[in-house]
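One protein chain is absent from this view; the other protein chains keep their places.
Naming follows writing order (A and B), and every chain is counted from residue 1.
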Amino acid sequence: MEFLGPNYLIGNQTGLALYEIIKDLPIIDAHNHADVKAIWENLNFADIWQAEAATDHYVWECLRKRGVPEELLTGNRSSEDKWLAFAQVFDELAGNPTYEWIHLDLKRVLGIDELICAENAKLIWDKAKAALARPELRQQQMLQGMKVEVMCSTDDPIDSLEYHKKLAEAGCPVRVLPTFRPDKAMNIFKPDWKDYITKFEACVGSTFASVGDLVAALQDRHDYFAECGCVASDHGVEVPFAFDVEEEDADEIFQKAYAGHELEEDEIVLFMSFLLNEVAEMDAEKGWVFQLHIGAVRDVRDSLFDSIGADTGGDISDHMTEIVTPLRDLLNRFDDRLNVVLYNLNPIHTGTLAQLTRAFGAKVNLGLAWWLNDSPIGMKRQLEYVGSVDVLMNMAGMVSDSRKVPSYGSRHEMFRRVLADVVGEMVERGQMPLHLAERLVRSLAYDRPKQLFGL
Amino acid sequence: MEFLGPNYLIGNQTGLALYEIIKDLPIIDAHNHADVKAIWENLNFADIWQAEAATDHYVWECLRKRGVPEELLTGNRSSEDKWLAFAQVFDELAGNPTYEWIHLDLKRVLGIDELICAENAKLIWDKAKAALARPELRQQQMLQGMKVEVMCSTDDPIDSLEYHKKLAEAGCPVRVLPTFRPDKAMNIFKPDWKDYITKFEACVGSTFASVGDLVAALQDRHDYFAECGCVASDHGVEVPFAFDVEEEDADEIFQKAYAGHELEEDEIVLFMSFLLNEVAEMDAEKGWVFQLHIGAVRDVRDSLFDSIGADTGGDISDHMTEIVTPLRDLLNRFDDRLNVVLYNLNPIHTGTLAQLTRAFGAKVNLGLAWWLNDSPIGMKRQLEYVGSVDVLMNMAGMVSDSRKVPSYGSRHEMFRRVLADVVGEMVERGQMPLHLAERLVRSLAYDRPKQLFGL
Partner (left out) sequence: MEFLGPNYLIGNQTGLALYEIIKDLPIIDAHNHADVKAIWENLNFADIWQAEAATDHYVWECLRKRGVPEELLTGNRSSEDKWLAFAQVFDELAGNPTYEWIHLDLKRVLGIDELICAENAKLIWDKAKAALARPELRQQQMLQGMKVEVMCSTDDPIDSLEYHKKLAEAGCPVRVLPTFRPDKAMNIFKPDWKDYITKFEACVGSTFASVGDLVAALQDRHDYFAECGCVASDHGVEVPFAFDVEEEDADEIFQKAYAGHELEEDEIVLFMSFLLNEVAEMDAEKGWVFQLHIGAVRDVRDSLFDSIGADTGGDISDHMTEIVTPLRDLLNRFDDRLNVVLYNLNPIHTGTLAQLTRAFGAKVNLGLAWWLNDSPIGMKRQLEYVGSVDVLMNMAGMVSDSRKVPSYGSRHEMFRRVLADVVGEMVERGQMPLHLAERLVRSLAYDRPKQLFGL
């Protein structure tokens, strides 16, 4: 019962043995929010706040719950002040996976075993500063130390991918691949959609006279992403609108929005559906993986959005999100010719999604519990249930969704431990022979994502 | 931790003791999809594919997930080829209950202890062929060997029930009773509804000038089913539409559909509601059990429906299915005068359904987790939660929903083990005295369904 000790998250002997098999396997991380420029620059992190909290709104949210004011989270105060405020309340986060993740990072990456708390705040600040200055903890070396073999960042179609190319040319031993995420082109309901389209026109050097032109431009960039090693698209959608829509109908809506007119709700749905199907078509042709991150209701807390912007902690999920009705057209249209991965955020959607992936055969697969659901209990409950409906061997494996370099290893360690625990428990309950359990955990920890994403 | 060993699915000592009490009780199976003609003919199964997979789309779905092509599932290839393809990927299904069910069938019914895998494929094929040829594994004898006391098949109102009668007349020791399932008469939204009505007219030898005539014809058949030993109706509904509707309104809709005109969405709802209430009235008068299988969204995967038809693996459930609003009228109308069993498919509906059955008193009861939800974890989570809201003693007991003869024993064994495990755990946590736990498991395993269905 040692905190983060050898038995961490594993409640049975078989699980401990299974974990031994997978704990040192390299990491394939098919979805994260890496800052590729920073990885290319390969600097040392300045301090523990910069390494652990400056880019991670998941951490900010937890600290806000304990009353830490915005100036000590996203404001102008010094990293050291912020770290001291962080340490002041960190005790109170016990039970939230953030408490575990950050201690894991300290232990595994920085070699710091002390508990974060008010008393140890300064000590850890100093120790971390010394550790982070070491050459083996520059960003690329840190990733190598965690055995990251491939990682896929999240990129806008108009990104130049300059740093992905530089890393590849320099032969960086950690392969950093782009992912094609055209959310901004899809999100025609947003006030800044037209501005984005203008940027897109500039990027491809033409103006879009029709939705066909936009699709052609997306295709251009899709091809370019492929040249840069991309193997997947990704879509962050609240509702996965993917109805069958005629190009001519989509074009009418495009023209209306392009001219600055407001759209009706159902026009938005049709346009988003059309574009999602078009990108799925591009993916199908190239054999890419089409990833849907379903159910994030974004920017629910106005005060955060208004003062700090998107992706700062005001996102949730809603049990009332429609999935089956909007998504079935696309799954049928691309039946057996598109690799799909569906990720779920609200545990309430697990049953529906697992049954949907089961019904659509070998190419439609479930991703691991995601974001606010990728905690030990979230992943455990998902794995326990999914296997009973769908086939565990088909799952897409862990993705870290990480927003900071030191966390890749911890995220995957947590997943691997939960996986070993759940599968070990199944063996101990007589539901599976041991040799198949060994094969299963090895596959989900490494082989399966490597094969599915063609890495 | 032996695979399917004595402790299979039971994680506590009390549970093991409870299982000893119930493991050899006869089986009452109030809902399945038995091929009654085949039971009457009482042939031996030709081979292991015919026995285990030829009629079970649950198996096909799992094999599709591992890339087995349709020709080796539902196509024209030989049983042996299909079995070899099955065995080739079977290892990869570990974790899905199919892996456990089929091995249980082999072990308990055929006496084959080998694991199904590529290496053992031919060996098991041969062993099974030999075993299945034995007289004690003819269908009736197989059912007797599994101690099936009563089983209720699923039958259309216009079925002749010829084989139910023959079995009864021949004094078959396994009682095989029909169940009245008028889905086809209800499903007025289906393109083949009118064809079905024409067949119904032929069956009763009159034409239907009004919805009243259809109801009278259903009543005719309901009476006939009663003569043949039927004790329950069953309804496979996506949404349990059961609003109070006037006959005159239902008749208008009936006339419109009968004349070949397309219906509005709300007309469909009203017609289905009307007919469901009418059948409930017939059930109430006879003291039958009115069973609702709620939430199956059928034929979601077009390619399966188009090429192979209904009931081939394209069915799912949806967390967004309405239950309370459409169902409350009926529950109130028949308050305390109709035995109702509600079955739930999506674990998400458990809370709602358990509270609904709790609220409506002694005659409205919950069935066990069903279909894609009757796995070890599905049943376990349901039993754990339901008892805390509703009363476990009121549950309707296990139904196999089986589509093949060798599986009755395995399905009920799995349920009984889960039941023993859950109740045993409650005893070990001090929530229940042992003698009541013994009574509870015995009741849910045998006494309760026998009493509820009047068997």
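Basically, a contact is a pair of C-beta atoms (placed from the backbone, for glycine too) under 8 Å apart; a residue touches a chain by one contact, two chains touch by 3 or more.
Note that the coordinates shown come from a computational prediction; the quantities given were computed from them, not determined experimentally.
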Omitted-chain contact residue, chosen from B:77, B:129 or B:358: B:358
Touch with the omitted chain, as defined above, among B:392, B:414 or B:445: B:392
Missing-partner contacts on chain B, residue numbers: 14, 319-320, 322-325, 328, 331-332, 335-336, 348-349, 351-352, 355-356, 358-362, 384-385, 387-394, 423, 426-434, 436-437, 439-440
Chain A residues touching the omitted chain (full complex): 1-5, 7-11, 61-62, 64-67, 91-97, 99-100, 115, 297, 300-303, 313-320, 346-348, 372-373, 375-378, 381
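Criterion: only the chains that are shown with their structure count from here on.
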Whole-Å separation of chain centres (CA-atom averages), chain A against chain B: 39
